Structures are given as C-alpha cells and as structure tokens.
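Note that one protein chain is taken out, while the other chains of the complex remain in position.
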Amino acid sequence: MNIVVQNIERAEPAIIKALGECGVATVHEAQGRKGLLAAYMRPIYSGAQMAASAVTISAPPGDNWMIHVAVEQVAKGDALVLAPTSPCQDGYFGELLATSLVARGGKGLIIDAGVRDVRDLTAMGFPVWSKAICAQGTVKETLGSVNVPVVCAGALIDPGDIIVADDDGVCVVRRQEAASVLTKAKARVAAEEEKRRRLASGELGLDMYNMRGRLAEKGLKYV
Amino acid sequence: MNIVVQNIERAEPAIIKALGECGVATVHEAQGRKGLLAAYMRPIYSGAQMAASAVTISAPPGDNWMIHVAVEQVAKGDALVLAPTSPCQDGYFGELLATSLVARGGKGLIIDAGVRDVRDLTAMGFPVWSKAICAQGTVKETLGSVNVPVVCAGALIDPGDIIVADDDGVCVVRRQEAASVLTKAKARVAAEEEKRRRLASGELGLDMYNMRGRLAEKGLKYV
Amino acid sequence: MNIVVQNIERAEPAIIKALGECGVATVHEAQGRKGLLAAYMRPIYSGAQMAASAVTISAPPGDNWMIHVAVEQVAKGDALVLAPTSPCQDGYFGELLATSLVARGGKGLIIDAGVRDVRDLTAMGFPVWSKAICAQGTVKETLGSVNVPVVCAGALIDPGDIIVADDDGVCVVRRQEAASVLTKAKARVAAEEEKRRRLASGELGLDMYNMRGRLAEKGLKYV
Amino acid sequence: MNIVVQNIERAEPAIIKALGECGVATVHEAQGRKGLLAAYMRPIYSGAQMAASAVTISAPPGDNWMIHVAVEQVAKGDALVLAPTSPCQDGYFGELLATSLVARGGKGLIIDAGVRDVRDLTAMGFPVWSKAICAQGTVKETLGSVNVPVVCAGALIDPGDIIVADDDGVCVVRRQEAASVLTKAKARVAAEEEKRRRLASGELGLDMYNMRGRLAEKGLKYV
Amino acid sequence: MNIVVQNIERAEPAIIKALGECGVATVHEAQGRKGLLAAYMRPIYSGAQMAASAVTISAPPGDNWMIHVAVEQVAKGDALVLAPTSPCQDGYFGELLATSLVARGGKGLIIDAGVRDVRDLTAMGFPVWSKAICAQGTVKETLGSVNVPVVCAGALIDPGDIIVADDDGVCVVRRQEAASVLTKAKARVAAEEEKRRRLASGELGLDMYNMRGRLAEKGLKYV
Partner (left out) sequence: MNIVVQNIERAEPAIIKALGECGVATVHEAQGRKGLLAAYMRPIYSGAQMAASAVTISAPPGDNWMIHVAVEQVAKGDALVLAPTSPCQDGYFGELLATSLVARGGKGLIIDAGVRDVRDLTAMGFPVWSKAICAQGTVKETLGSVNVPVVCAGALIDPGDIIVADDDGVCVVRRQEAASVLTKAKARVAAEEEKRRRLASGELGLDMYNMRGRLAEKGLKYV
C-alpha cells in the first residue's frame, strides 16, 4: 500500500520557468480560477518565489521518514510537496534536509504542516510555503508514499504537476495543461500592461470595462 | 436597496494627518478604548502607516464589482474600507485596482477579506490591512453598496470616518469626534514623553503611578 | 491567594547564553522533544533571538496590572513570561513598559496574549513572542500573581526556568535540567556539522542514516 | 463615559412575536439579507427559539458586573445582548443570573462570549445563543455600559431592536423597520407554501423558477 | 468551462447499503485510512447516518444556483456533495431544496459550507453534514459545474463515488474500489466481534494483541 513511484513525467523546464514569471495570481486566473492552495499556506520569508515540478509526499502525522525517501527521487528543478494524512503542524523539515535537497538540485518545499530552522532556510534563500512554523520535531517510524496523487491544502496535486508560488500563495498547474495555461497567462500579462497605463492616467475601470450600463440594469442607484 | 452615496462629509485633512501621527494605540486609548478593528486585520508589509477618510463598500462574498464603483467616489486622501456581506477571504483587490485608486488620489485599503499582488503593492508603497492574502479572484455579478455604514472586522464605520492604521492594527474615529479625540491623543503623547524619561532612568511604574497602596488594599502578598 | 514570590533561583548566565546559541529546534530535540510552546507564539520581528531566565506572571484577561508588579522583580538577564487566566489577545504590553523593563536589565517578553507598539519595540530591538498583535489596551483593576508556576501557550513554566526563543518559536528548559540539556544540545550541534557536510556533497539521508533496510522491512515498495 | 440608558423604545409585542414565528432564515431574507450575527453564535440546546426586544450591554473582557446592572433595566419580553469590548469566551452568565432575569420577565440571552451552567439553563428552558460554553468565571471590577449601541458578533444592535433567534442563528431587526420587515416575511412564508407543494410533487426548481434560459445564456454546457 | 455531466456511473445499491452498515470508522480503516473528509464536517443532528452515491457540485462562494441544476441530475439513492470554489459558510441549502431533492429520490447533503432551516431538516429526517449552520442566504448569479471531480473538505470526490457518513464524520470510497473495500470492512466487523467479547471479559489489549515484547524492545520502562 505504501509505494514510491520512481519514474514520473515532468513539464518542460522552459514552460515551468515562464509560468513562474507570470506569478500566482495571473496563472490562477489564466487557468479559470482553479488550483489554488488554501490561503493559510504562507512563505517563510517575504519575496519568496518559485516555479517547480512536484515530487509529492503523503506522510503520517509527525513522521518525516518519507522526506528522506523523496529526496532520492528529486531531479534538478523539482520541489517537494508534502501532505500529511491527518492535520499536523509539526516541523517536518529543517536546514539539514534543505541542504540535502539543494545538493540534489531541488528548489523548495510546499508543506501542509510545519517547518523549522526558518532563519537558516531564509539565509540559504531556500523557499518554503507552509501551514506553520514549528520547532516540534518528528519521528521516523511509519511509512507513507512518494509520487502518488495528494490533496495538499485543499488542492489535488499529481507528481509532475507544476507548482507556482510567491507572496500571494501557491497554485498548481496540471502538467498536461501547462502549455495552454502559459499561453493564456502571457496574454493576460500583455493585456494588463495596457490597462495599467490607462488606469494610471486616471481613466476609471467603470468606463474602461464598460460597466455603467450593466450596473444600471441590475438596479444600482446613485443618491 | 443597492445604492451609491455620492456626497459624503469628510474631516479636515490636517486633523486626519495629526491623528495618524499619534498612532493607533494612542488614538484608541484617547477615545476611550473603542473603535478598534479585530486583531486579525494585518498590514501586508511591516511599517505600513495610514490616516485617511473612509469610502465604505458593502460587497457580496467573492465579488469585487463595487470596488470599481467606489473608485469613482474617491477624493484625494480617501481610503477604501470593504466589508463583505458574509465572511470571505478571496483576493478582491490587486495591483491594477491600486494603480487606479492612486491615480484618483486614494491612499490605501482596509478589507475584511483577502488581497493579492502583495509584492507589487509593497513595491508601490500602497498600504493594505486585510484578513488574508489570497490569489483567489472574484467575479463581477452581484451589486453591493458604496458609502453606507458598514461593520468591518467588528467595528462600525460610517463613510467619512477617519481610519488610522499602522503595525498595531486599525482604528476608526467618528468624523464628529475627530477634533476632540485628537486633543486627547496629543495630550497622551505629551504625557508619555515624561513617563518614558522617568522609566528609562529606572523609576518603577509601581512608584510613578502610585500603585503600591491599592495593590496592598486589594490583598497582594509579597512572599 | 495572589502572591509575588520575591526570591527565585536562576540558572547560571553562561549556561543560559550557551543554550540560546544552540537555538530552539536543537534545544527542543536535546531535551527529548518537550517544553515547546504552541506554534502560534510568533516573534514580532524576523530574526528575534533570546535566551533568558523567566519571571512569570499569571494575569486576568484584559488586565496588565501585574506586569508593573513583575518589573520590580526583574534582575539582569530576565524575561517576562505572561499567561492570562483565560484566553485573551489584548495588548498588555507596549513601548513604555519595555523602556522600564530594559532599564531594569530585562531582555524580552513571552506573552500568551497580545502586544502593541510593535514598530517601536522593533526599533528598540526588544524581542517579543506573542499570540497576537493588538492595540486594544488593558485595565489595572484585578490582581494576579508573580513568580508562580504558569501554563503558557501549553507549556508549564516555573520562575527561573530558561526560555530559549527564536524564529522557530519558544522552548522552556527546566532550571534543574539546564546543564544536562546544554551538554546534549552541544553534542547535537557538533554532530550536525558532519552530517551537513555529507548531505551537501550529495550523500543521501537514506544511506547516511542506514534507512534502506528498515524501510524494506516495513514494506515500502518501489514501483 | 460609562452610562446606563434607562428609557428605551421597544417595538410592539405582537410584531416581535410574529417575527419570531417566521424564523431567522425568513426574516433575514425578508430584510434584504442583513442583520445576521456571525455563524459561531450557537444555541446551547437544539430547538431553542426566541423573539425579544434587546437590552444591550457593552462589557469588559472577563467582567460581568454590567449584567447585574442590566437586569434592572429589563422589562417583560426583553432579552439581554452582551458584546465584550475585546474578544472573550469566559462564562459571564449562569443559572443564578437566569433566575433573576426570568423573575424580571426576561426571555433569554445573546452573548458574544461564554456561558455556563448550561445543563441548568436547558432544564429551565432558558435560551442562550453564545460563542462558547465555558465554566471560567468573571470578576466585577470594571464598568461598562447598558443600552448603548453595540456591535455583537459582527452585527450592529441598538437597544430596543428586535432579536430573532433559532437553530439557524441570530438575526437583528431594526426597531424602526420591524413592521415592514414583518410584512415582507409573512409574504415569503405564504409564497413558500406553494413552492413547497410543487417541489414535493417533483417539479424542478429549474422549471419553477424559469432558470433554463438564463443558465444557457451564461454558457452552461450539458455534456 | 462550466459543465453538467449528465451520465455518471454508480456503484451497486447493495454495496452502497452494506458499506453504510459498516460505519465511517470501519470503512475508513478498511480502505487503508484514506478518504476521510476534514473533521469539521459535522451532522446537523445526532444519529444521522447515510450511504449514497455522489452527485458533485462545484459552486462559487455565496451562490447556490448550481444546486438547482444538480437536483435534476439526481437519481434514487444519490446524495449531493458541494464544494465551494473558495471558503464560504453561507447557507446554500434549506428545507425547500431538501423537499425537492427528496421528491427526486435524493438521500442527503455533504456541503463544505453552510446549511440553514436545520430544525425543519431535522424534522424531515434529512441528513446533512456541513462546515457551518448559517442563515445567510445566497444568490443565483454565477455558474459552477455539476458532476465534475471536486475536493470537498480536503478529500477528492468523483461523481459516482460512495459517501458513507455518520456521527464520526464523512468518508468517500472510490466507486472502483467499493466492492473490495466492502470485503475488507466486513472482515473487520467480524473480527471486532471476537475482540469485543475478550476485552469485555477483562482481557487486556496488551495481551490480546501481543504488545508486551515490542514495547520492551522499544525501551518502555515500568517504574
């Protein structure tokens, strides 16, 4: 029942990188407002940004054994994504594991639980989005699985899906949809440039988006 | 039932500015410990400070249409204050809306819901106090109202009331009471200067405030 | 029933300092994963660090009178540890009290409630770990006790116990166990140096910790 | 600053009674979806129902002195509505106070804090909607006010407003709007009778409310 | 992007019924401790029990339009499973919708949001497991989807999956695994009968499960 899937497919690095440049809010809009993890997932330091391919971990509460197993499955450009099998805020991950992950080419961590050594991780520039910061350690007694589908902070994540994360939160893009989402995201970025210019010049959104008629129709009264 | 009030009264800019200089904790004390919004309202960056006149928004959950309507009502020195009609943490507001608001002279946002594009907003120096940071977008389908009384994060706010906000949270001062609260706040600031000097020299609050007698009377025992 | 204990024993300053250098996560592990305060206790600014001897306060909700009493009991190198008798997030403590505490040689505050004036406290470099930041003030009407055992954020703390706090949270070390915990903590720090080197070179935790056999025994399948 | 307002206006008993018979959900709809208290306000026993005129209390955290003051202001058919000045879950109210309130003609309690003796209160048939059940007692040291406007669980309540409460929660109706809200609520009750009959017979809401056209227009696809 | 899937596969009624008789805790164990919804999903009345085939709904916050669409898709023995696209506790569902659902053969509701008219629903014996009870109504302005995969209270649910719910919470069983899970669940029920008898006679779990050796090996000391 506890397995490690060793061969997973990944999206092209160039697509992953480009999605990251669009940012979480834009990517989330571009894919129809889906894939966002719960808002309690916060970066351990301001300005953290990451786009990576997911290596997923399903782990028991208070047990980080499977992280060690997962590190071996990491390829360059991957991030770990850990979902506990029941709610937990223990500190599953710290600076030693980050050192190991970086040595294997890993880029960061998404964890629906706790993390510790955040001062060191910040100094390393190692980005983590977590539910909690907590010094409480974990044991290595019970198996979990690596590279199976997980529900992490309310979002379904398959191994090889793309994780985009920044100060606004964390969003997952299905691997199969990555190219088409990127196309839409780039179109949004381009369109926003023009809107920004017009709004900065004092034009109202009410006029730019032609909202006045529909507002009147719905019954809005100015008094 | 859904209205936009176009003419609201505002306090004098000089009073608003001076209240801001006193800070939230002092203003809150000066007006008899009332008007504080819930402590979950946090600034999106450390050091954010604002004093402004409120343009209020009552908005449906997950629908930011009324923000576009409110921007047109903004005068120089105003801040938007948004209260959803049921609890919501969606990201109603981002960098494009901030660009528009700034172009109209707006100063910031108080929102009992979520905000996004926080990296951009921080770079712009645009202050926001919110319940959440969340990339989840909103729709534009349902009406709300602008410049009606709202209960925002547990505090009643009328349009034209003064909002004072900093790292300690957010406080509302009734427009009608602004001048008298300012007088009391300034008196507190002056008095604190002298207290600070005495405490820094090692004098105890127990002595400076003459507490020993009352403590003994109440029955405190030293063992 | 309400007492102030005036003479408490403290650990040696050198031991307290050395525990602080090990950090919360290491100290917590070294003493067998006990003594951690709840993860909701967060520093008011990033990078805050403290190791100090506890002066404890049991205070009523929304009443900070006992802090004034406690300041008089502070010796050089002490931190205040406040536990309310029922859950409360009011701002019991601000810049004036910090000024007074520093003048008496105090080092910081651990409070299972709220704090205010956080901009000023940050500017002073005065570290606080709290449950909330809140401008809501308190009264001085009801007695509590100073230097009695308290349960603060889920951990039992006796006066004179050692508080170690940093970005990972807050941990208490019993005064009687301080020396032995320090010995174990130092051993961990030394051992981690070697592990860090090996992991940085690309060696896997799976191999370094000899986990493969036990994983297979428990039934982990690679597919 | 702390006052007791002795003469307040109340709605007609017949209107209050009739609003109660409509129930919270219907009344809330009838007045345009406003006036609902936060959903964390729950009855202490299933099936509790109440419609009453509000006597409001603004009380300090952990201090129930003002309840004793308020009891004297209670007329037949009133309910107490208590809002603490900062969040608190202490048990402000128990069986002795309920006995006193009932002796004065009081009907129940709405409290954005805690209550205790719930077994006795249930046996008495005394309805309470509260944020918490908590045996933690309170003191009588600090003043508050009686019959002033309060924000209770997120809703503004003036003395003399009508409180309607049942298993669905608590709703406030402005005294001045009571008659018109009642008219609308009764119309809803009547209309629902017919809808219930049609739905029970198997007719779909899609057809009864003529939704199919608008759904298609918005772009819903059946696959 | 918003779709209604009209033809979904369902498990055999006999299997669904039998899973329900095993109960949530047993089914959850039998399928390897997966599929449990978050513990905040609570029945609106004690003793509620349900086993049903899922008709899923993805709905916007505060908008229950899609429930009307979903009712048409319900076959005898189905339950509705609603997941909002962002967190919401509004009362999406009440007695009229329940009347309609029952008329179509529906059995109950699982909703990661709010429900209202709970007194009426209880009187009807209509079971609901929800995140909240809330009288706050919803609008009918924005589309969602019906019979698409949803993440509800942290669990992935496909249309046609089996929902088992009782006082212990809610568990989802994949349609494809229903038969094999039932086999394992029945085996557990049978085995528990014998264990219950032995434990009731005073035999210790320590002996019945042969735990003493392994406890000693791990280092447990009796003092």
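Read from first to last, the chains carry the letters A, B, C, D and E; within each, the first residue is number 1.
The working rule: contacts are C-beta pairs under 8 Å (C-beta built on N, C-alpha and C of every residue); 3 or more make two chains touch, one makes a residue touch a chain.
Predicted model only: the values in this text are computed from it and were never measured.
Peer 1: Using the whole complex, pick out the displayed chains that touch the missing one.
Peer 2: Contacts of the omitted chain with visible chains: A, C, D, E.
Peer 1: Who touches the missing chain here, E:39, E:75, E:124 or E:187?
Peer 2: E:39
Peer 1: With the missing chain put back, one of A:141, A:194 or A:207 would touch it. Which one?
Peer 2: A:141
Peer 1: Taking the full complex into account, find the residue in D:9, D:72 or D:207 that is in contact with the omitted chain.
Peer 2: D:72
Peer 1: Considering the entire assembly, which residues of subunit A contact the chain that has been omitted?
Peer 2: Within subunit A, the residues touching the omitted chain are 60-63, 85-90, 134, 136, 139, 141-142.
Peer 1: Touching the absent chain: which residues on subunit C qualify?
Peer 2: Missing-chain contacts on subunit C: residues 1, 32-34, 36, 38-39, 85, 87, 149, 151, 154-156.
Peer 1: Of the residues in subunit E, which ones touch the absent chain?
Peer 2: Touching the chain left out of view, subunit E contributes residues 23-25, 28-29, 33, 36, 39, 42, 46-47, 166-169, 171, 192, 195-196, 199-206, 209, 211, 215, 218-223.
Going forward, only the chains that are shown with their structure count from here on.
Peer 1: Tell me which has more C-beta contacts between its two chains, B-E or A-E.
Peer 2: Of B-E and A-E, more C-beta pairs in contact link B-E.
Peer 1: Based only on mean CA positions, could you tell me how far subunit C sits from subunit D in angstrom?
Peer 2: About 42 Å, centre to centre.
Peer 1: Could you put a whole-Å number on the gap between the CA centroids of subunit D and subunit E?
Peer 2: Chain centroid spacing, subunit D to subunit E, equals 31 Å.
Peer 1: Suppose each chain is reduced to the average of its Cα coordinates; what separation in Å results between subunit C and subunit E?
Peer 2: Taking the average C-alpha coordinate of subunit C and of subunit E, the gap between them is 42 Å.
Peer 1: Quick check on subunit A: which residues sit in contact with 2+ other chains?
Peer 2: Where subunit A meets two or more other chains at a single residue, that happens at 1, 33, 39.
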